[in-house]
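Take a look at the structure below.
Removed from the display is one protein chain of the complex; every other protein chain stays in position.
Up next, chain A:
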């Protein structure tokens, strides 16, 4: 459906996307997981044919973005990072106006707008002005807007960044429904929980390159242990304690505020730490996450 080989984007001397390869299949939810500045949004814009690639190959829905932008965007639903809604218009008019950009007949667009408002749980707000909506409502309206042309794939750039936890869950729920209906979802995120919840498959990107690829579970299996023990000794003593812990588990990661001990059996690792005479201030055993994968691959956290 979407295929890239050696895809590259340079801005002057700066290489935002550095020769990446990926292939997205119809009906899957595909994610680009990486920190801010990893080149995720640039990649999304290249897929949408609104940013011209510097080099490499890219095919989107059977077309080359360089020459067939309109043909590609006709089949895509785009949810940009900044909503880019028309704040002067009412909620329903935002959908109608957008639908007209696709040349869809007004009666059709009006009917679809009502249906999509229902999906976005905004029916009660249909006559409200956009500038009065909450962040989560604006985001849902932007997703509804992206659906007006019945796209073959949705491009979602950081769909829940800046939303409170409750608004995020409402949004995830809506995206799940889309996924269930078989819509291809392509999304970028720097939230590992979002990637784990929504993505069938993802690539981990850092500094414009892909550092790993696979399903969330496979990536965790491949790059991390089943469980992680987190112990805190106070910021001045973490490094010192880590030298004593050395040897427990398969790997140790020392962060400024805590020490991570990677072991398939977190409780056993905890007992081992106690046996060596260490008394952590707090300790916690949890399952491995994509955050651990990212840390392992890049040596850094996703959110800095």
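Everything that follows uses one rule, which is that a contact is a pair of C-beta atoms (placed from the backbone, for glycine too) under 8 Å apart; a residue touches a chain by one contact, two chains touch by 3 or more; residues count from 1.
In this section, contacts and distances are computed from a predicted model.
Enquirer: One chain isn't displayed here; going by UniProt, is it "ABC transporter ATP-binding protein", "Cytochrome d ubiquinol oxidase subunit II", "Acyl dehydratase" or "Transport permease protein"?
Expert: "Transport permease protein"
Enquirer: Considering the complete complex, identify which of A:98, A:262 or A:294 is in touch with the unshown chain.
Expert: A:98
Enquirer: Could you tell me which of A:70, A:107 or A:299 touches the chain that is not displayed?
Expert: Only one of A:70, A:107 or A:299 touches the chain omitted from view, namely A:70.
Enquirer: Which of A:20, A:116, A:212 or A:229 touches the chain that is not shown?
Expert: Once the missing chain is taken into account, the touching residue is A:116.
Enquirer: Taking the full complex into account, find the residue in A:36, A:55 or A:84 that is in contact with the omitted chain.
Expert: With A:36, A:55 or A:84 as choices, the missing chain is touched by A:84.
Enquirer: Tell me which of A:20, A:48 or A:273 is the one touching the absent chain.
Expert: Result: among the candidates, A:48 touches the missing chain.
Enquirer: In terms of residues, what is the contact footprint of the unshown chain on chain A?
Expert: Interface residues of chain A facing the absent chain: 42, 45, 48, 50-52, 68-71, 73-75, 78, 80, 82, 84-89, 93, 96-98, 100-104, 108, 112, 115-116, 119, 147, 149-152, 177-178, 181-183.
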